[in-house]
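Here it is, the structure in full.
Every protein chain except one is present and positioned as in the full complex.
And then chain A:
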Amino acid sequence: MRTGGGVRAKAFETALPLTLPIAAGFLFLGCSYGLLMHAKGFAFWYPVCMAYFIFAGSMEFVTVNLLLSAFNPIVAFLLAIMVNARHLFYGLSMLGPYRGTGWKKPYLIFAMCDESFAINSSAKIPADVDRGWFMMFVNLLNRWYWIIGTAIGWLVGGLLPFSTKGIEFVLTALFLVIFLDQWMGQPRHVPAMIGVLASALCLVAFGADRFMIPSLALMLALFVVLRPYLDNPHDDTSTEPKVGEPIKTANETAMEGESR
């Protein structure tokens, strides 16, 4: 029996390397957000509080514009729900993996972002690593990379001695690599193709600022239509973990041969 500290240390050591690309991306993107807020004349606490309480990068950039226009809380509220509607789909995906995480669960939900979801939903967590603490550290680290990046950006942004132009591509690279791992770890490629094709189609049809909601709707419609082909009732047991056993769904078999 390991001590509580040992369990945490092991989970931290497993989670940390997977979050390093996100540290690079978030420190940079957070910096540019903090810098923008500084340039627009906002006090230090604005970007830091927004990073802390909203913690959704694209919505924070949208909120900058909201704060600079006429006061309209209803539009702000509806916009927040629409811009972040993809979180609903993350939640549905994490109902299983978050199961049984106890007091950590509210935080795992509160701190869920694109990058944490991408790691937690695809990582093959070794059997001797505590799943709850692993996901906890992924969310905690990513969240604080962003908040710290934002603060640094407001304080010292623009003073770096070398050009960081293009570093934001690290997030594209992260998503692409996770996509490849999921692709190779799974014989069935239709769900992944639906994700790419539905969103690419809607991006072309609706443009960069309006494609998210149509993409989610189209994906959902396709999954409803294709359910007879994609839903395998024999997998039923895989979503029903026994107590004390790590949950192993199809998405967790994805990143075999990786993780270290």
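Heads up, the rule we're going with is that contacts are C-beta pairs under 8 Å (C-beta built on N, C-alpha and C of every residue); 3 or more make two chains touch, one makes a residue touch a chain; residues count from 1.
The rule is simple: contacts and distances are computed from a predicted model.
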item	value
Missing subunit (named according to UniProt) among the choices "ATP-binding cassette domain-containing protein", "Branched-chain amino acid transporter permease", "PadR family transcriptional regulator" or "Homocitrate synthase NifV"	"Branched-chain amino acid transporter permease"
Touching residue (missing chain; options A:9, A:88 or A:205)	A:88
Residue ranges of chain A at the interface with the undisplayed chain	17-18, 20-21, 24, 41-42, 46, 49-50, 53-56, 59, 63, 66-71, 73, 76-81, 84-96, 98-100, 105, 109-110, 112, 114, 117-118, 121-122, 163-167, 169-182, 186, 191-196, 198-200, 203, 208, 211-212, 215-216, 219-220, 223, 227, 230-231, 235, 239, 249-251, 255, 257-259
